[in-house]
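One protein chain is absent from this view; the other protein chains keep their places.
Which chain is which? They are A and B, in the order written, and residues in each are numbered from 1.
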Amino acid sequence: MSDLRLGVCYYPEQWPESMWQADARRMREMGIEQVRIAEFAWSRMEPSPGQYDWGWLDRAVETLAGAGLKIVMCTPTATPPKWLIDAHPQILAVGADGRTRAFGSRRHYDFSSPEYFEAAGEISRRVAERYGQHPAVSAWQIDNEFGCHLTVLSYSQHAVQRFRQWLAKRYGTVKALNEAWGTVFWSMEYRTFDEIDAPIGTVTEAHPAHRLDYRRFASDEVVRFGRMQVDIIRERSPGRAVVHNFMQLFSEFDHYALAAHLDAATWDSYPLGGLEEAWFDAETKARWLRTGHPDYASFNHDLYRGMSRQPFWVMEQQPGPVNWAPWNPAPLPGMVRTWSWEAFAHGAGTVSYFRWRQAPFAQEQMHAGLNTPDDQIDLGGHEARQVADEIALLPATLAQPRGTVALVFDYASKWLFDIHPQGADFNYMRFAFEYYSALRSVGLDVDIVPQDAPLDGYRLIVVPSLAVVSEAFASRLAQSDAQFVFGPRSGSKTESLSIPSNLPPGALAASMPLRVWRVESMRPNATLDVNYHGKPGTARHWREFVDLPADASVLSTYPDGGAAMIRHRNLLYLASLFDEATTRAVMHDAARAAGLAVEQLDDGVRLARRAGLTFVFNYGESSYAVPPDATLVFGDGQVGPQQVSVFRPAASRVELNQDAASVAAS
Amino acid sequence: MSDLRLGVCYYPEQWPESMWQADARRMREMGIEQVRIAEFAWSRMEPSPGQYDWGWLDRAVETLAGAGLKIVMCTPTATPPKWLIDAHPQILAVGADGRTRAFGSRRHYDFSSPEYFEAAGEISRRVAERYGQHPAVSAWQIDNEFGCHLTVLSYSQHAVQRFRQWLAKRYGTVKALNEAWGTVFWSMEYRTFDEIDAPIGTVTEAHPAHRLDYRRFASDEVVRFGRMQVDIIRERSPGRAVVHNFMQLFSEFDHYALAAHLDAATWDSYPLGGLEEAWFDAETKARWLRTGHPDYASFNHDLYRGMSRQPFWVMEQQPGPVNWAPWNPAPLPGMVRTWSWEAFAHGAGTVSYFRWRQAPFAQEQMHAGLNTPDDQIDLGGHEARQVADEIALLPATLAQPRGTVALVFDYASKWLFDIHPQGADFNYMRFAFEYYSALRSVGLDVDIVPQDAPLDGYRLIVVPSLAVVSEAFASRLAQSDAQFVFGPRSGSKTESLSIPSNLPPGALAASMPLRVWRVESMRPNATLDVNYHGKPGTARHWREFVDLPADASVLSTYPDGGAAMIRHRNLLYLASLFDEATTRAVMHDAARAAGLAVEQLDDGVRLARRAGLTFVFNYGESSYAVPPDATLVFGDGQVGPQQVSVFRPAASRVELNQDAASVAAS
Partner (left out) sequence: MSDLRLGVCYYPEQWPESMWQADARRMREMGIEQVRIAEFAWSRMEPSPGQYDWGWLDRAVETLAGAGLKIVMCTPTATPPKWLIDAHPQILAVGADGRTRAFGSRRHYDFSSPEYFEAAGEISRRVAERYGQHPAVSAWQIDNEFGCHLTVLSYSQHAVQRFRQWLAKRYGTVKALNEAWGTVFWSMEYRTFDEIDAPIGTVTEAHPAHRLDYRRFASDEVVRFGRMQVDIIRERSPGRAVVHNFMQLFSEFDHYALAAHLDAATWDSYPLGGLEEAWFDAETKARWLRTGHPDYASFNHDLYRGMSRQPFWVMEQQPGPVNWAPWNPAPLPGMVRTWSWEAFAHGAGTVSYFRWRQAPFAQEQMHAGLNTPDDQIDLGGHEARQVADEIALLPATLAQPRGTVALVFDYASKWLFDIHPQGADFNYMRFAFEYYSALRSVGLDVDIVPQDAPLDGYRLIVVPSLAVVSEAFASRLAQSDAQFVFGPRSGSKTESLSIPSNLPPGALAASMPLRVWRVESMRPNATLDVNYHGKPGTARHWREFVDLPADASVLSTYPDGGAAMIRHRNLLYLASLFDEATTRAVMHDAARAAGLAVEQLDDGVRLARRAGLTFVFNYGESSYAVPPDATLVFGDGQVGPQQVSVFRPAASRVELNQDAASVAAS
């Protein structure tokens, strides 16, 4: 059995039992080894309060297992049935508009509801007891896509009460809270924790520290809820991996914190829907319409790989057009294969397609599957079969990839800058992605890591922005001789969302002795011209006014002479956000300074290295030439559009790469 | 008396009684024969609960009748008075946001409120009893513009209770409902009808079948409410036409279903406000700013003519600038006359202007009338007088027009695609209009008909899209030798808003054996190039991937080779939506294939034929030459901008037209 495995998501409850057998057989024929089931089946497991019906699920499990499939069983807690909601209406979450959400779709529950905590625990126990020891059950998924449809935050009375307890625990006394937050401003001082409400409905913006703590609290509630289920399952299903399927570029709760309790992080990969829903401008969306952005999936791969104890999975892989984005284009032929191989190249253990067959009814009827609703194999199904065949061409065991560059990604920074953007288009996620994309476009392999990750072994560490630079991070940084690149607003806040007493970059100033004494945010139509190594570029979104140490060198200036890029020893500080070409040049040079080999890739071409193999992916329209001295594992030497090739580089090139440090110059 | 009649909307309660006499006289002088009154006068009819005051209305009726005017009396149920609302606050509808709507404008009632059903019946009975047999009362309007200001849907407890009953009647058992909807998806299964709420407030989209049935239910409620009034009036006012004034391009309830209970369909024609509020882009809105789009009014004429037992009316004709669109331009001189004649040419029996005199107070004070607030005749008044004079130039009796082309328009398709658009700009109404406009631009007369209409006698039948193709329609189609043109998504859904088991085009596949195995929606900035008969064009909004029969011919392909237009025998299937010129060319060729004479008209010129006469309307800036052998009835031989001419074609040309089939080629 290979380290690489294909899976699929299947809903036996949605199809006549008479189809199950053939479905299972055809899955196997397609090269699928694993099937996820039951994450939305509560109303079939427990059609009425306390009346369980396991018969159908038993038969489904036996049918699938009988065909040789491994099963990923799920807790069905993303969709509590109507009778449960009617019995406990307080389960429903409350929106920022004060309205209680309604039954009729999914995720209609409040993480802070004690009634739901109990009910979700009970159904989890029941499922775990029933199937926990079944030999075909190889893994568990808890719930489904925590936070989907913006369900992390609720403003119910339950949530507010738990928030007060959370605050009391965090601050001890309300006096400490008043001081930490700075509630003296605008007479917002509290006399007891019970006076504190949710930070909504205010006349103008609520207190930023209040908002930040509410988001922290809500994130902790998600983790608490997930952990409850993990514990229940571990006890009843020993030896099986417990996982959750995270979402792409989703940051409403601290994924590191939940992943710490899981065996593997998995995520749901929808490159086309993701492109359409993200911050990209219309031109970029049209450019990558039917392929997805070449760095979109891999950003998530590299992020989830970093937080996953076992090799991460793609739990749901887009197999064709989806139904939920503003526009829903069809992937170009070859892209389902490309996405699948890209996941494996970045370290995935499993790629599981969503879903086996397009359902002809309900909300997702326009969401493609590997098979069409009339049970013909769709394009995605054919490509999955091809991937299964190609897996056999690779060694059965593949070491996990390891990046030469670390990119520090921090959920709290996202929340801080959401709360205090200062400019309408300041978007932490976007900027982190732009740095990542620049690194990838020069052929680098990147690990995405939290700020408390060990940084040993990385030659280049890129920090798009780190709102709160901890003393611990600052001290690890001081001891490192790697190259560092910091984006603007690093160290600009304290834990309580205040400005550090020494001004930004706060604790970072120990190594990078700057003083950011003023900032401005910029309109999209009022960028500033800059120049980097003789090439014109633009500074956008954000500008910092910086006092710098005498021994710093200024690599780029604003039109008024202010420093826009500052190098101080092994640290590069970017006092703005730059256009794509400039960012790419900066990252290129930083990598060279770090002794890393770089390669200017054509637009749309990306490389990934795993276990001595190099994978080439072509999202664009040009063609990539595999080095003539390389050994092709599969694919063509000229990697055309929407194609994948895998090769083993000639030994000399590997060495060249490793020795690049000795010839690199900044 | 001519078949063509002018009318006006008049509000005696809004003016000093001393003005009534002169108003009535001046109406007659302007050539007006009919006056609509009292549709908003409830607070004057019944100033306090149960205390009726008919004196003023009696005097108004006598004054108008005395001047020789026929009266269209109204039920005043669009504006229940404050005392009624205060007595029964449950009359107010509830919005999708859960908020109860307030008194203070109009249409503040819930069609499902039993209190209002009773109160509206009672006032209708009172008015009908008082004026039902008055010799001057020639017709009745029930209520006013059902659904205006988006008032079809209410989410009150009353509505939800009636919805449950409606569901119980439709499905019999909740099991049948669960199966039809597919509630197993996301554990949305219901155990009783009482568990089912309105499909609002959900975390993500509510179940599409649930939403569709709610719209069907709400449509039925409107029909039920209207029919109640129709029955009351018929009983008390025998021999008078009972009508309702529908709105332009309004589709929130099934107009065919209500019209079936009426003697005539009437509609309110505001070409400039309509243009401004519709989907047209800014450039198109500027292009037709002061004329309206040349196909806008006529689309409505052709639609309402089709559902009207007696000749349809324009109940309210825009007489000058209105007040309710984002911008409110003034019609160019000549347009009020043009719009009036266009209505008659398309079969209207009455054109009634809204309103006699601009009111200087309240919400509509910036809405022009035939007279200015200081009682001078406004431009619209002068043009109305001209129309009255021109009516005298025509035969007194004019047969109804009959189109050579049928365009199938289907309210349910609008709802289905609203609920499941799949692309943010998918708009059934827009696409139906584009097909209609293409047909009109090549000089064709079009009947707009429901899918259950007889299709006999049409040489060309155009179906912009028919979400659910019934077996009955499919079988009539199979027996027809007319030319058919189908737009995309035809046959793409079942009655329960699912995908047909044979995939789209569902039942249509019996005649058009396609298999639409994939679709994609397209961003506005990512259209696809196509080519039709050597001319480049673009496919927009929507693309289908189609398996086709061997004997089909592909008339146009996508860049990847997929079929974009498919002909199979007498059926043409369009697998996308195309630019204006391509759509026009397609319709041109389809008409030729059907043996219809076509004429490439200049932008803005439109022709309509009624009773052997040809009417020319010029919305544009060029000039149209009446054939030299024609007999002019009125107007110039060169029809200039904003002008109308009517001519009787030479007999030879009429024959040529009728024989065109013999020479037509596809």
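Worth a mention:
The rule we apply is simple: a contact is a pair of C-beta atoms (placed from the backbone, for glycine too) under 8 Å apart; a residue touches a chain by one contact, two chains touch by 3 or more.
Every value quoted in this text rests on a predicted model; they were computed, and no experiment measured them.
Summary of contacts with the chain left out: across A:W15, A:W324 or A:F545, the touching residue is A:F545.
Within the set B:D23, B:D378 or B:E544, the residue that contacts the chain not displayed is B:D378.
Across B:A96, B:A176, B:A260 or B:M366, the single residue that touches the chain missing here is B:M366. Counting over the whole complex, chain B has residues 11, 13-14, 40-44, 47-48, 76, 79-83, 86, 93, 99-108, 148-149, 151, 276, 282-283, 285-286, 289, 320-321, 323, 326-330, 358-366, 368, 372-374, 376, 378-379 touching the chain that is not drawn. Interface with the hidden chain, as seen from chain A, comprises residues 97-98, 181-191, 195, 197, 199-210, 420, 422-424, 496-503, 515, 517-523, 525-526, 543, 545.
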